[in-house]
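With one protein chain removed, the remaining protein chains of the complex are shown where they sit.
Letters are used for the chains, namely A, B and C, taken in the order the chains are written, and counting of residues starts over at 1 for each.
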């Protein structure tokens, strides 16, 4: 079976699965944040994604689903990850319209809109040792796979791999944004927590679309 | 050589040696006080006895020496041991008169006067698990040895042995006075810090007179 | 030992320098280690003195000021001050109207204050003494040193200080002090030990999952140890023994939830919410309260609860102006 469309149900399953993976890795995310931050990234993400899950049944369209998820993150997380992940999903929702499924291209367009919003909010660049370092290569890989003729599921798997590679690449970097930047050179040698939680977004997506 | 008199110099040597032994056992006394008190007996005794040493040269008579030592303890130690050890020495000084040496009997009379003053100040009885439990048998043994015809040096050695036995006997007791009494039954099984420092008083005396 | 100090033997002297530098409303006698009001109240006011071992800050030095203490004597860490110190303080603050000594019930404190009072009486100064013995953790009996003096001391110093400011005479002030002492009860607990600087290591070892119920403010062991419970069950262990010891219904109550020094304020608020709910259930009406660090035990983590069965007069005196480093309102 070759998937060319992503359905509303799959998107809901995606966010549900994202919440599960975050919950399972809560302590790990917090450990990463302890080293170069303030030891709350796991709790922040778990609180926010759990809240998102409680609203998944309310939406009948893709835009409503994603906007509500984004707003829920903004209003329940706080900190840095709340506004950023929240903006990502809200802007994705704004880009899709009131549809019930997305083609690969439409999904890609939404991702780009979301990432742009996030970058504008966070005033970040690639290489600043943030979640952007996982999100950007993931979305690029997604586009490249689609361009290569892959179906949406295969494209999400490429995206997940690229996200992981992007995450790993944050380790040697010196942080230039966020709390880790206060550390200067001492931030090098540690994996970025936000880049790590970003990989779960694509792991969850690959699983949700694959099933 | 059989010593029948204790000289002013020997008494000064006694208090000097007492300060040394206390200083050497400061941490040990504090450890004992940590278990059933407030972890300051070593510091209290070391501070006070060191101050006593600075005044030893000022006195030309036994009473002046002992009274000054007692007053110094009272005004530098504080806590429970300051007034009690201070009273012991002050009352001893008051009992001797302006002499330059003491016979065994005179020394015994001074000890009794000191102990009585201490007991009156502390409102203690034998068996309350305090310094009195070492001081009382020590002074009794001193008297008994003299009565048996021992010289002063031998009598102080008996006193030191009896003090140690009295100290050991505090271990199983439930404290009825001082800070350890707040513990009730939980005070049993611990050696009393004040009884322990009291043994040093007789150890020091035996050494000072022996030499 | 992790401490912000210089030589462990100089902690008191060094801290007094900091107090003198930071608080313009007090004057420090470094030799005698006494903290006085910078501007003593003139006229025939009864003077109120307290003192005790150091390590319980802001008590007592932080309570010197208008409406509270006239002087406080600082002993070594956890060691009562000497008679000399208290005599110096007593002589200095006496205005002819007499001096009240506020003493916490520890053998050392009682004896040293007693000696000072004897010497002061010799010098013709009228001294009255109140001994606070409010710690219900201690099983009281005729044959022990009695209960420890803890949190009620803070409330007593405030209330009696206000009465003295108003011009009460020594006998009435002493009677009031005794009444406050008789009607206050406290109970404390610890999550961690304190470390006496000169000892250099924790006074006791408390395993990672245990707490000590009934702890003393000098790290004296309490009633028993048990696994750490949640704030609700800890609150029960503080409230119940206090209410079992004295009836707190039918009178206005002043409550203090006190941090032992190493407890974050946010935890004290969590505890206070539990305490107040239990007291409400028990029909106890808390009219005034303090939540914070007032009578501490160095860096100990833990807290204590103090309840005072007050009356309208005590509440009025509680509300009277006070201006000290540790308590400040109405001025």
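Here is the rule we go by: contacts are C-beta pairs under 8 Å (C-beta built on N, C-alpha and C of every residue); 3 or more make two chains touch, one makes a residue touch a chain.
Note that the structure is a prediction, hence the values are computed from the model and not measured.
Every shown chain touched by the omitted chain in the complete complex is listed here: A, C. One of C:38, C:97, C:119 or C:228 touches the chain omitted from the figure, and that residue is C:228. When the missing chain is restored to the complex, the residue among C:58, C:149, C:168 or C:216 that touches it is C:58. Residue A:44 is the one among A:25, A:44 or A:136 that touches the chain missing from this view.
Residues 27, 30, 34-40, 42-44, 47, 74-84, 121-122, 175-179, 181-184, 186 of subunit A touch the missing chain (whole complex, contact as defined above).
Taking the complete complex into account, residues 2-7, 11, 14-19, 21-22, 54-55, 57-58, 62, 77, 191-192, 208, 211, 228, 230-232, 234, 257, 261-274, 276, 289, 291, 293, 296, 298-299, 301-303, 323, 328-331 of subunit C touch the chain not shown.
The rule we apply is simple: only the chains that are shown with their structure count from here on.
Judged by the touch criterion defined above, the protein chains form a pattern that is neither an open path, a ring nor a star, and not fully connected either. In terms of their C-alpha centroids, the spacing between subunit A and subunit B amounts to 75 Å. Taking each chain's centre as the mean of its C-alpha atoms, subunit A lies 55 Å from subunit C. Distance from the subunit B centre to the subunit C centre is 32 Å, each centre being the mean of its Cα atoms.
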